[in-house]
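Note that one protein chain is taken out, while the other chains of the complex remain in position.
Which chain is which? They are A, B and C, in the order written, and residues in each are numbered from 1.
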Amino acid sequence: MLLSEVGYARPTSVDEAVRLLAENDGARALAGGQTIVNVMKARAAAPDVLVDLADLAELRTIAATADGGLDLGALATYAQMITSAEVKAARPLIADVAAQIADVQVRNRGTVGGNVCSNDPTNHLPPLFVAMGAAMTLVGPDGERTVRAEEFFLGVYMTAVGPGELLTRIVVPPAGEARDGFDAVTIGADGTCIVNAAVTEAGGQARIVLGCVAATPVLLTAAADEDSVREAVRGADLDPPSDLHGTAEYRRHLAEVVAARALAAAREGS
Amino acid sequence: MEPVTSMRVTVTVNGESHEREVAARRLLVHFLRDDLDLTGTHVGCDTGNCGACTVLVNGAAVKSCMLLAVQAHGASIETVESLAPANGGLHPLQQAFSDRHALQCGYCTPGMLMSAKHLLDHNPEPTENEIRRAIQGNICRCTGYVNIVEAIAAAAKGEVSA
Amino acid sequence: MTTTAPEQVEAPQKGFAGESIPRKEDRRLVQGQGVFFDDVKRHGMGYVHFVRSPYAHAGIVSIDVSAAEAVEGVYGTLIGEEVAALTDPFFEMSTPPGNEIRDYALAVGKVRFAGEPVAAVVAETRELARDAAELVEVEYEPLEPVVDAVAALEPGAPVLHEEAGTNVVWSGTFEWGDYDEALAEADRIVRIDRLYFHRFSSTPLECAGALVEYDRGTEQWTLHCNHQMPGIGIVWMAPALRVGTDKLRIVTQDIGGGFGNKITLHPYFVALCLLARKLHRPVQWTEWRTDQHTANTHGNERTFLDVEVPVRSDGTMLGFKVKAVDDAGAFPRYEPLGCIIWAQVTPGCYRWRHVRVDFTQACTNKSPTAPNRGYSRMQQLWFTERVIDVVASELGLDPVEVRKRNYIRADEMPYETPNGCVYDSGDYARCLDIALDLVGYDSLEERRRDAESRGKLLGLGIGSTLDSGTNNFGQSQLLNPELQFSGNNEVATVRLDIFGEIVVTLGTTPQGQSHETVASQVVADLLGVTPNDVHVRAGHDSYWNSHAGFSGTYASQFAVTGLEAVRGATLALADQIRRLAAIILGAGGPDDIVLEESMAKRRDMPEAALPFMACGAIINVNNAGLPPELDDVTLNCRYVYRPPFEVPDIERKFGNLTLTYATQIHACVVEVDPETGVYEIVDYAAVDDCGTRIHPQIVEGQVHGATAHALGAAMFETFPYDENGMLLASNFYDYHVPHALDMPPLKTGFIESPSPFSSLGTKGMGEGGGAGIHAVCAALQDALRPVGSPIVTESHNPYHRVWELIRDPAASRAGIEVSGA
Partner (left out) sequence: MKVEGTRRYEAPRDRVWEILNDPVEMAGLMPGVESFEIVDETHWKAKVKVPLGLGSMKMSIDFEKTESRPPEHASLQAKGKGVGAIMSMETQFDLAEDGGATDMRWQADVRILGQVASMGQRVVQPIVNQQVEQVLTALDKRVAVKAGEA
């Protein structure tokens, strides 16, 4: 509950934030704080400096892109996404899934950027963004680069955001013909995730992304019918972790079921 | 601004402005309870699950154990102490909680009330499911939520005793 | 032995009792004006942080606190060696060798569970105390841990307490009726090789803690804390600190839930007492959630082995035999009381007459246990309910019919169980009918078909339980005849003060049970005033002189012990008021005075009335010239209620162990997704019979809460350990307690079977006996019949466990066997 001593800075521009992140060893960005503050309470892993992004209003916006996709500022909260007309128009499933994250208080503070950067295997958004083919914009001392969602997640609590870099935006392509579906088994309603799956289906092909079965979201592709999806999951050679909420075997089985259900949801959804 | 381990924080709490030097690592809930002596806001866990520490920051319900006090610099905060009107009466939610026996030990109650207030501020006529969703982040270990849900519904409808 | 009813001196007038009046506690609590221990502050106080063992089992080679003490702002430290020198071990209740266990405030020499405190650091701020605690260097010599009670009893298992030389805390056999006769009479014998009741805790939302002050002049400690059983708490602490009990003042006001988990706080509190004395300043300790989960208390875990149930073909239960192994965790503390408490409900709600139980309790390298809501009876009741459902399943009988055939009948009350307990009153079959009605039992088959059409499996289950209240502590002598505990007591004082204020103090330590309100109802009715006129002091203070040895709030007893004490004190006060008024008003005698409208009136001439205010003033400040026959009138009456108990027969382990038995019959309907094992409770009814209800709304609130705890335990809440003795659910992410969306809609019903053994007809209630756990297990077993009829053998059934039952029903049935006699 009691944090270690930490440095705190609240930059007023992205450039300043990036400079602070780059110049201070062990600095981490602080967005909504709904994961990092918790982790700091346990003191097991701790940043030395927190760079509070609260004043970077430009990262709080949600906008439609020219091609009808979504441009999510890293600081957009779950609550914002749930009520955003742009999200509803472009990829409404993002709002639906955001509404299943934790609870009102967390959704009021927690941000899309924080969710993907913490990459806790139980998070819902990483598989969803991989399925949708989102791209992450990172700004560092050497400028800006874009990383595709499927290359963004490197491990538990590990992402492509390098030292001195800041995730600023997440760009989700327009749905076009694609339809999105999501399904999860959680402990109780909206509790900790046991296994989840996001599916984006277009032109008879499904991108299936499984969460909580490995350190990073697992992307599979298959023909967009239940049998093929199930077969793809079975053939994926998953080696999920075992814990008190489910054995590896149970998770492997659930992965197949939630993938099939996410596909069904995608087909019913739009 | 270069990183600091302590800074001057100004916040408005329940309409009153406070200024204090606060360590960067101090959680908002400890700032409220220990530094401002507003002990109505409680702590029930150390992982942001229980919601006993719920307060409104700029009108939004948040868990004050998942926010550093320095992050609240410049913000306006409402705690349970702000609910009752100055004339000695109770806020309709407080009255409804008492009417419907929506509290036993009373430890979760301040956080629960603030979540309920946040709900009714944004949705004056919630359905039962909306009420349950609104307090999903507040754990109560005494009541099984039955009477809490009823009390919030009653407050919304103005069905509270005088 | 028989228990007789107290004389019904004067049935309370129809008044406030029975009404759901506004709760007195609420006004402060809804405004955030309650005073919980962590709200109490003192000038110059130091914050305590405990250094805890990362190992489940290890020798302590050395502890170095010098770096911690060198930090600016650190006030001092405490380590096990100091504790061993300054205190005596807490007393142990078991027989040798279990009582050789030495339990201190901090680990001495070795650690026996992960999270065990090995040192304490005190500093100027909470954060600094933790910083400094990280600098304490402890060198450990890891030892092999044992995390399973059955394994702990095997030869060669690592021994936790070398002094005892064994992991057995207590072991004994219980033989009631004639079990062999039951075997001979049986048509069938059902055998179950293993049933397992899991480890969990009701995890009160407020964690433990205290602010402790030491007065050097008087050598007295004051503990502002949330101990829920101060009477026994002091009995543990004072001898350990080598002082008399009056040196410890325990003060509580508002307590954020307890559920039994705040009964065994004495090790922490003794450490705080030592620190307050050593450092010459008040010290404050707030336990964090992770600490509470890992190192405060859990409920008892119990394994039932080699179960044998002789039955008739029609489902008549004749007897049972079982070998129970209870897991007490690393230190016994309140144990081995759990080795006898279960016997309060030996046959559950049923007419089993022949019982053979082999009971052993073991230590393991896990968190110690404490009497968690439903303590020890819940485990036994779960066992009886599981047996009923397994037998019904194996004999192809209807579980509802088997229950009704075997339930103790209303016309058999009071009913003496095979071990001499007296069930005071109740009508289980009627409660069951109400519960079944509430969940629409008649349309069950239709709903099954409807669920099936949606790909779901629907099942109904029943949980029938008793909430035994008001312990006869004489049962401790069945474990250890040397123990000098028996009976029970509770205290209240009622006073009429100078301006006519009626002031009540209680010995209890409520944590949400609304004692202020309920006590005021009883007092108001007896004195002819309104509850608003009755000021019941909040909380407990051992300096109020209103507590006794067993004071506290536990074991479902307030409605009997607490209210009997309140009633006794109020009747005494009423009598004094009448005597005073009779003289002042010139009436013939006290019987000619009636109390109503806050006045003492002459029965024959009601206009001749003495306001209570005048009574209070006369005795307290205007008492010259009063006649000598009023010398004993103080208008300040203390009453100690002692239930009519006798010491049980130690040879036969026979006797009445509790005074009242409330009934809880629950019915639960679940829908299971057979593909994932995920299930949902779609209908739920709880029917309660706690005798006369003083405040129906409060009773119902307790029913809701007990149900939520049970459903949480059934579906989500478990404290499993890995093979290294690490707890796997140390926070609310992994220890998922029911949230608002997890709770099914609850329907409630009630009947009132007044207890013949309490003056008010009340029965203790609130623990609920875990009915929801039993009901969920039964409902799952019913729902899964179409997929191979797996048998539910564990009390905790998370989704993955249900999936495993579906996937391999045969595995769950492997230990079940039915044979002809």
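Criterion: contacts are C-beta pairs under 8 Å (C-beta built on N, C-alpha and C of every residue); 3 or more make two chains touch, one makes a residue touch a chain.
In this text, all values refer to a predicted model and were calculated from it rather than measured experimentally.
Put simply, the missing chain touches A, C once the whole complex is considered.
Of the candidate positions A:G68, A:P174 or A:P241, contact with the hidden chain is made by A:P241.
Considering the full assembly, A:S118 is the residue among A:Q105, A:S118, A:T168 or A:S228 that touches the omitted chain. Residue C:T290 is the one among C:N99, C:S201, C:T290 or C:Q781 that touches the chain not shown.
Touch with the chain omitted from the figure is made, among C:L727, C:M765, C:A779 or C:I816, by C:L727. Listed here are the chain A residues that touch the chain not shown: 4, 26, 28, 35-36, 39-40, 42-48, 117-122, 155-159, 161, 212, 214-215, 241-245. Mapped onto chain C, the footprint of the missing chain covers residues 54-56, 114, 134, 290, 294, 722, 724, 726-731, 733-734.
Note that only the chains that are shown with their structure count from here on.
Averaging Cα coordinates per chain places chain B and chain C 30 Å apart.
A separation of 44 Å divides the Cα centre of chain A from that of chain C. Within chain C, residues 126-127, 288-290, 733, 738-739, 741 each touch two or more of the remaining chains.
The residues of chain B that reach two or more other chains are 23, 25-26, 43, 46-47, 133, 136-138, listed in rising order. Those residues of chain C that touch chain B in the shared complex are 20, 22-23, 25-36, 38-39, 41, 126-127, 202-207, 254-257, 259, 286, 288-290, 511-514, 697-698, 700-702, 704-705, 707-709, 731-733, 737-741, 743, 746. By the touch criterion given at the top, residues 23, 25-26, 30, 33-34, 37-47, 49-50, 52, 79-81, 83-84, 90, 94, 97-99, 101, 103-110, 113, 131-133, 135-149, 161 of chain B touch chain C in their complex.
Of all residues in chain C, those touching chain A in their complex are 126-127, 129-131, 134, 288-290, 675-678, 715-716, 718, 720, 728-729, 733-734, 736, 738-739, 741-742, 798-800, 803-804.
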